[in-house]
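With one protein chain removed, the remaining protein chains of the complex are shown where they sit.
Per-chain numbering from 1; labels A, B and C assigned in written order.
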Amino acid sequence: MSIIPAAVSRFFHRTASSPHFYALADRFIPWLLVIFLVLLGFGLYGGLYQAPADYQQGESYRIIYIHVPAAWMSLFIYVLMAIMGAIALIWHMKLAEVMLISSAPIGAAFTFIALVTGSLWGKPMWGTWWVWDARLTSELILLFLYLGIISLYGAIEDKRSAARAVSILALVGVVNIPIIHYSVQWWNTLHQGPTVGKMGKSSMHPSMLVPLLEMAMAFKFYYGVVVLQTAKLELLKRESTAQWVKNLTETSE
Amino acid sequence: MSLTSAFLAIVRRDLLLAFRRRAEMANPLFFFVLVVTLFPLAVGAQPNLLQTMAPGVIWVSALLAALLSLDGMFRSDFEDGSLEQMLLSRHSLSILVLGKIFAHWLVTGVPLMLIAPLLALFLGLQDTAMSTLWLTLLLGTPMLSLIGAIGVALTVGLRRGGMILSLLVLPLYIPLLIFASNAVERAASGLPVTAQLNILLAMLSLAVVLTPWPTAAALKMSVN
Amino acid sequence: MDLSRPALTAKNLSCSRDERLLFSGLNFELLPGQLLLLEGSNGSGKTSLLRILCGFRDADEGELLWRGEAIGDSDYFSEMAYVGHADGSKRELSVAENLRFALAINSPGHYSIDQALQKVRLSGFDDNPVQTLSAGQKRRLSLARLLITHNHLWILDEPFTSLDKGGVELIENLMIDHTKQGGMVILTSHQDLSLQHLDLQRIHLDTCH
Partner (left out) sequence: MTLEEFLYMGGYAFYVWTSYGLTTVILLYYILAPVVQRKQLLRQLALKQKRGQR
């Protein structure tokens, strides 16, 4: 605690107090939602309509506009969870625990989307639904890591212990992700597996690249909305006996 | 000095305990042999097929056998209150945990290494790959105990933690599985394996340094 | 050691379990030589409080000070010892083996293993495996652990269960000896203590809300 200036720690504790966070989330959500929808509109228009067909893969490459951003999100959310886990473990911040556990289902969902769209993209390219390609395999392992977190949280009854357990696990996972990633990639080159598309970002034409980035940003704002909504729910569940929740139920009547 | 003696005391205690429960101790070993035996029965006994599959089969079986033995690592200490006493010891829990992991490796990993030549024989693994199989087991089985310890520590308080334990631990074993079985495979076809062994060594050193912390933290959480 | 200054101070502790408030606003001070008895009905949070005092659990609010410092920063944990529901002994090991291990991971205290076994009336049992002991003998074995290791504060969770009259007396005598030397005891008990001549503090947890 002592390494942090008092003012910063005071700010954190004020923001981190549940009712304050709840109100703040309410204020942010509409804005995040609007930005998400705008980016989504641009991204979809650019990706599905404006961008030309790929000269090798034809129109099927348009799956890239959800597959790749979803794969990015799956990793991004896991890293965020590990950061939340570190904060929760070091400063015992309840809010970080809540954000961590609220992120897990949506992270798993993005991982699942990346897997399924990868498979749907692969079918016309490879002729089979599943090929042990490096990205898909890593993504599958990442899904297992997410499922581990979710089921561990569900299995421990005392939710404070559960949050601590999950924080530890997320940190362990994040140390392992690069190792897993590189080992899988190495294994893949060794067995000469196929790879989805050609993902050299530099070689991508701007008319194709810009929508991809727009979709990636859109997904981040989407995640922002979902994680805040889920965190609000989680806070209510955890603190259902607290006074601020009672005030809330009265005003909502 | 007293830190070393505490470490040694816990290793000695766990070895003594394992010796007094030796019937239980042999189970993962039987399991290891049994799983390996199942493969020829399932895929047929063509020597070529078995030979190519041997490194993978042995390593997957080792993984599963280790998984089976993990549950016992902290279970009895958790149930009889010894773990609480270790938490209150004047030594840091991570050192004691490292001692427990080391003892666990001695009673589960080392037997796997000793019985591996027999299984290699069953599957017709080339003689040239034998020393590499040994080396990968020597470097790899401690990692099975180290990484597994985190998972056990997280689930030891759960009534039915076994399923979740495998879900937590198996994905973390994947890099080890990849490098270890690949090294054996390469050795079988007469290729150099120093790169793989170096990677395994690096991973082992990393695991020795890093895993006791989360394990200790997870045990504290479980005792709660 | 300053005998007039509180060794352990609890400030405004609160604890809840599964969204149920067990106690809140709990304050106490424990002076050297004092004994603190925690009372309360089942589920009133006695065990939870003991576990907070052992550092196994964090209190939801409040702090614990050992000689004026937060317990995490002080040498609290090397000066306290705990005997809980579970004995903390290995069934397969002998009495002496268990005690030697306890000694290896803690600092040595006033008594040798032989002396301690004599005090808890277990001499001659050195080589018996713990699983052959009766429940009362196991309990006395865990008390022997308190004697052989260095500590000022004993935390005892229901120390009198499964003990006969002689066993209860034995523990009471051990606690008297310990507090006479400036040691402290915190314990929970269903039975009422017959220790009139001790410096006894009581906290009733049902009233701590």
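Note that in this section contacts are C-beta pairs under 8 Å (C-beta built on N, C-alpha and C of every residue); 3 or more make two chains touch, one makes a residue touch a chain.
The shown structure was predicted, so the numbers you read here are calculated from the model rather than taken from an experiment.
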Among the chains presented, those that the missing one touches = A
The one of A:21, A:121 or A:144 in touch with the missing chain is A:121
Identify the residue among A:161, A:185 or A:229 that touches the chain left out of the display.
-> A:229
Spell out the interface residues on chain A facing the chain that's missing from view.
-> 48-49, 53, 58-60, 62-63, 66-67, 70, 105-106, 109, 112-113, 116-117, 120-121, 123-124, 222, 225-226, 229-230, 232-233, 236-237, 240, 245-246, 248-250, 252-253
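In the analysis below, only the chains that are shown with their structure count from here on.
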Chain touch graph shape: choose line, ring, star, complete or other and state it.
-> complete
Which chain's C-alpha centroid is most distant from that of chain A?
-> C
Can you check how far apart chain A and chain B are, centre to centre, with Cα atoms defining each centre and the answer in Å?
-> 32
Between chain B and chain C, what is the gap in Å from one C-alpha centre to the other?
-> 37
Chain B residues counted as touching two or more neighbouring chains = 224
In the complex, chain C touches chain A at residues 17-19, 21, 58
In the complex with chain B, residue positions of chain A that touch it | 89, 141, 144-145, 147-148, 151-152, 155-156, 158, 160-161, 164-165, 168-169, 171-173, 175-176, 179-180, 183-184, 186-187, 190
Using the touch definition up top, name the residues of chain C that touch chain B in the complex.
-> 51, 54-57, 77-78, 80-82, 84-93, 97, 100-102, 104-107, 145
